[in-house]
Structure formats: C-alpha cells, structure tokens
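Below: one structure, written as structure tokens.
One protein chain is absent from this view; the other protein chains keep their places.
First chain written, first letter: the chains are A and B, and each begins at residue 1.
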Amino acid sequence: MSEADTLLYLDGVTVNFDGFRALNALSLVLEKGEMRAVIGPNGAGKTTMMDVITGRTRPDTGKVMFGLDTDLTKLDEPAIAALGIGRKFQKPTVFEPHSVWDNILLALSGDRRPRFSLWARETAEEKRRIESVLETVRLKDQRDRRGGDLSHGQKQWLEIGMLLAQEPQLLLLDEPVAGMTDAETEQTAELLREINRTRSVVVVEHDMAFVRALDVKVTVLHEGSVLSDGSIDHVSADPRVIEVYLGR
Amino acid sequence: MRRFFAILLLAALALAPGPSKADQADDAFAALASTSFDSVRGGVEQLSASGHPRAAAVIGALQSGKLYFRPDRALFIKQDDGGYLHALTAAAIADPGTVKPVRVNNGIRNAIDAALGAMRLFSPDTATRLTAAEAVFHAAEAGALPALNKAIAKESDPSVRLRMEQARAAAILSSADSGEADRIQAVSVLRTRADIDARGFLASLSGQPPAVADAIAVAITAIDRKAQLWSVAQSVYYGLSLGSVLLLAAAGLAITFGVMGVINMAHGEMVMIGAYTTFAVQQFMRAHTPGMYGASLLFAVPLAFMVSGTVGIVIERTLIRWLYGRPLETLLATWGLSLVLQQGVRTIFGANNKDVDTPSWMSGATQLGGLTLTWNRMYIILFSAIVLAALMAALRYTSLGLRMRAVTQNRRMAAAMGIRTPWIDALTFGLGSGVAGMAGVALSQIDNVSPNLGQSYIIDSFMVVVFGGVGNLWGTTLGALTLGITNKFLEPVAGAVMAKIVVLVLLILFIQRRPRGMFPLKGRAAES
Partner (left out) sequence: MKLDRTAGLTLGLTFGIPLTLALLNQTTDVSAALHVPTYVIALAGKYLCFAMLALAVDLVWGFAGILSLGHAAFFALGGYAMGMYLMRQIGSRGVYGNAMLPDFMVFLGWKELPWYWHGFEWFPFAMFMALLVPGLLAMGFGWLAFRSRVTGVYLSIITQALTYALLLAFFRNDMGFGGNNGMTDFKDILGFPVQADGTRSALLVISAAFLCAQYLVARSIVRSRFGKVLIAVRDTESRTRFLGYRPEAYKLVVWTLSAVMAGIGGALYVPQVGIINPSEFAPANSIEAVIWVAVGGRGTLTGAILGAVIVNFGKTWFTGALPNLWLYALGALFIFVTLFLPNGVMGLFAARAKKPAPELEAAE
C-alpha cells in the first residue's frame, strides 16, 4: 500500500471526557475506495471516532489526516463536510418538516452560503440529480411525503440518500441497519456495496450478520483502541475479540 | 532694678520645694478668673493636674459656659435655677454681686476636653477610661501629658493602655518641648494605630523637626497603604454579602434549572412568597405571641420553606410536568405563572411595600480593624452558607437526594429500578422552590417586600447559574460570589448602575467563550 492510496489516517488519537478515556491512542488507516466495518462493544469508542473524524470532537492528542495533507483536527464540521466526508447518525436524522425531495435538495453538493441560498432557484440539473438519488435509495414514490412521516427504514435510506447527494469521497455510517427488517438489511448491504464502487465507506455496526454480508475488512475497537483487525473470519476467531465482544 | 528682683524671685522659686497641691489649685483658680484666654487655658491645665476635688466640677462648668468670676477673682458656678455656687467650696451663694462669665475659645475648649479626659483616665470603669483615652487623643493637648503618664503607669487593661499610649503620642507631638527621639517614637506609635484619625492627626502636624517630618511622611504612606487594603477587604465583604444573596436566590434555581433542566421563570415569585411568609409570621406573632417576637425569623425560615415548597410541588404537578422536554414552552408558561402569582399577592396584600422588622440581634455592626461588618449581612452570609451545606448534604446523603440524582442521570433506568420518577420530579421541584422561599426570608431583611421582589432577582439568578455551569452547586456558589465581588469592585469605579451593566456585558461575553459555564458537564451526556 502506497501513501498516495491512503484516504484517512488516524494516528495515536486520544480523547478524554472528564477522566474517562473514550479513545486511547487509536490508529487506523483507510485506503481509497475501501469499505471498512468497525465493530466493538458499547463504549468502545466507535461513535467518538466518528465524532473526531467529522470535527465534532477535538482529540486531546493525535493526528487525523484526510488525503495526503489535510489535518482534520484543525477544521470544524461544515469544513470537513465540504471536503467530502459525509456522516449518517446512529438515530436516523432527517429534516422532518421537509419533504423527501427537499431533504435531498438541501443535501445536494453546491454553494452552502446564505447569500446563495437566499436567491437560489431549483435548476434542471438539480432536479435530475435529486431524481437519480431517489432512484438509488428507492424513495422515488415518496418524494412528496414529509421526512417525519416515513417509516424507520425509509428514514435510514433517506439519510443515506442525503449522504449520496453530498457526493462525498468518504461515507461514515453509524449503525445503518439498526431497527431494519431482514429484507431491508439485505437491501441496505446491497446499496452499500453499490455505493462503495465509487466511494470509500466506514460502517459501524453491531449486526454481525450484516457485517458478514458486507464481506469487508473488519476493525474491532475495545476501550478506545484497536483490538484486532482483518477479515470477519479472522477477527471472529481471535480469542481476545471473543472474550470482550462476541462473548461465546 | 525690677529685673534683679525678678531673677531673685525665680531663684527663690527654684530653690523652694515644689508648690503644694493646694497652692497649685489656688493658682489655677486664680488663673481661671481672667479675661485672658492664655491665663484661662493655663488654669485649666493646672487645675486638671492638681487633683483638686472640685476640679472636675469647675472645668465641667467652664465647658458648659456656667463658670463666672467676680473682679476679686472669686469663681462661681451658675445653677440651672439662676442661683450660684461658690466654685471652691460648693456653698450656695444667693447674690455674688457683679459677675462675668469666663469666656472660652477653641484652644481652651481643647484644653477642657483634654483635662476632662485626663481626669476620667482614672475612672474605675474600663469603658470610661477607654473613651477618655480616645477623647484625650483627639484633643492632642500637651497639658494632658502628666496625667497620661500617671494613667499609663497604673493601667492594667492592655487595650486601654494602647489607647492611652496613642493619646500620649499625640500629646508629645503637639507639645512644643518634646525631644526629637520622643517624637519619632510617637510617630511610630500612631503609625501602628493606622486609622483615619491617626492619619488626619499626622497630616495636620506642622513645624516638626526634619527627621520627624520624614517619619511622619513615611507613616502617612504606610497608613494609606493599609487603608487601601482595608478598603479592598471591605469591598470583598460587600461582594461576599451580595454574592451570598445571589447564591440564596440562585441555589433553588440551580436545582430546578441545573438538576432538572426546568426553566422556572416563576422562581423569583417563590422567593417573593417566602418574603411574604416572613411578613405574615411577624404579623401573627406580634398579635399573638409578642414575647417571642424576636425569634420570628427562626419560625419564618421553615415555614417559608414549606409554603414555597408546597406551591412549587403544586406547580410541578399541575403545569410543569406537561412541559418536560420543551424548555422554551416551560419558560413561557412559568413566566405567565409568575404574572399570576404577582398579581395574586398584590390582590391579597396590596401593592405597597410591606414592613418586615429586623430583630434587634440582627441590627448594628461590629468593627474588625478597618472593616465595618453589619450584623444583618453577616447573618445572611452565614445563612446562605448553612443553606448551601444543608442542600449539598441533602443531595448527597439522603435517600431522596440519591433518588433525585438517579432520576436526573438516567430517568428510564431509575424508573426501571422502581423509583417513582413523577414523585421525585415533584419533590425536587419542591425542594428548589422551598430553598427559594428561605431566600425570601433573608431578602426580606435587606430589600423591600413587594410583589415585584422576585423579578428583580430572576435575571441575576439565571446569570449566576449559567455562569457557574449547570448542575453543580459548587459552580453556582463560585458564580454567585464572583458576580457579587466583581459588582462591588466595579461600583466605586463605575457607579452602581454602570457596574451592573458592565457585569451583564461581561457575562454575555463570558457565555460566548464558555457556553456551558465555568463547570460544564462533559462527554456525551452534555451533547443532548
């Protein structure tokens, strides 16, 4: 693996909350075009890791590099989002009063400044892009429904759709299949693989069946640092992983 | 020729044994019966040193302008009924003939003060001796020196002796014929006294030898520096007192807002209800148990806690519980409630200020060095410390406190453990309101008891809680004291209103820097 292929590089990242060490010298490398599953017990630091990458939490020590020369610890959330890092929350977070269409519209990559949005009119190009995203996340028929009226699984997809509309290089997904039916989970795995063709993805998940279905490299976090990584079969055989997480 | 006789006479006087006390007194009486101010003044000094039994009466009469003399130098004291007493014998004289009053000027008045003071220096009563020493100090008369020296030798009480020594120092510096070493020694005595009187006296001195003048200048600077320190201490005290008032008003809020997250804009009205409870208790006790009236506040404190606490519980059960999770709506609804409560009190008690008495044991002040400590402020500082300690103990050690903390940290888990969370909410809110009621008792001592009482504290209280950080009583305490002290330090510079504005602006700026106060909660819990 050459340096130029590295998309995200975390080195010795430590985060303390009032004495509680949420991340402990965490190091992680993600290649361009890679999909990575991150698993670990509650409190292992999965969400905090996402917070650090997206600029919500500043690490006490450590480096977070995006691409070759962008230090993410110096940037705030909107700047990081503008670089091309999209994030989906654990609890599906969509704009409930807005229609599905408007949710995607607001997520479309483009000028984010008030002076633009005050005068902006929907262009044909924007319409086309929204249509295409709705197609991808299978919400074409729901375009006029309020975001808040969607089912749980539909909200998860809408949020993924919003991420796609952002056209990020890297997607961070926090438990994208939580609360989904088996069929929906299946479809989501398929969707992620499709997305992964053009973008890098980090998925935090608890659902082992889903992780297995993704069939990608897995990183196991424990107490804020990497316990083990490798293929799903490799880590599920790791006795330390079994002890702290799988608990068989 | 005449000069020769004069020298002879002087020589004879010098050789002769010192004049007896009686002679001295006779001379003094003769000197008093004069139109010459110098003579009268000398007479006063002589008489006071003579120890004559009539000395005090005669000088007292002179002080009140009742001393008269006849051309034959006999002295009389005019009585209130118009008759006269013979000054020396105290025998009543019906008609002394033509008499003139002995006139006095400022110099003589000073001498009189010193003389009377000097005589009282030997009083058997300590307090009298102390005031006497102080009077002699203020008079700063060289003539009082012999009496002072005698008194100091006899004095057993150290604090009285200290005052006497200061008085002697003043006398030495005023005397024309003190030595330089004595003067410098005297300056250092006054320097240790270090109050405004000592400074004033030192600054008024003139014509001192250069070395002494230097010592005086140094002493004045030293005293000024000390005074500055005392004034800083005084500001700190005022600040502490304001801070403890703020703390009392905010402590309840720290519970309802800090612990429960409920914005109670009617919190000020809980304080106001506490103050009116105090008023009602005093009215009742005045009418029914006047003997225990002095203890009225002791009854008012628990009662105010109960009244405001009960009102709080009722509010929580009827209003606030419907609004959990909607802080902005809670704010509006409780503001509406505060209007209703104010108007209710106005309807019941009238719109005027009510008189709440301050018990005698709370009035007055004490002096600590250069500090003036008023008792009511002292008691409020003490009271708020007690309330704070009790509150912390209640939260930490009682089972109610444990359950309260459990509910605030994880409501669903607490409910699953069998805690009746609605009741805990109600009781927590009641506790916060009750503490506000107790604050009302304290505020009734220093502020007008009117329906608007609470409103004037609500913004400040919120500022304290926001400044200190939510959910932390220590933060509230530190916030209250910081705000109080900052305010009191700004007041002399900027004026009371400007100080308040400056503090508000500083706070607004501070909240920008630290949006969650000095002691914010950290971690994931704080994000929600």
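For this structure, a couple of remarks:
One rule holds in what follows: a contact is a pair of C-beta atoms (placed from the backbone, for glycine too) under 8 Å apart; a residue touches a chain by one contact, two chains touch by 3 or more.
Treat the numbers as computed from the prediction; the structure is a model and nothing was measured.
In the whole complex the chain that is left out makes contact with A, B.
Touching the chain that is not shown, out of B:Lys100, B:Arg225 or B:Arg326: B:Arg326 (per the contact rule at the top).
If you put the hidden chain back, the residue from B:Ala181, B:Ala389, B:Met417 or B:Ile508 that touches it is B:Ile508. Take chain A: the residues that touch the chain left off the picture are 54, 56, 76-78, 81-82, 86-87, 89, 93-98, 102, 105-107, 109, 112-114, 117-120, 146, 148, 162, 166. Remark: the residues of chain B touching the chain excluded from display are 263, 319, 322-323, 325-333, 335-340, 342-344, 347, 459, 462-463, 466, 497-498, 500-501, 504-505, 507-509, 511-513, 515-516, 528.
What we mean here is this: only the chains that are shown with their structure count from here on.
Each chain gets a centre from the mean of its Cα atoms; for chain A and chain B, those two points are 66 Å apart.
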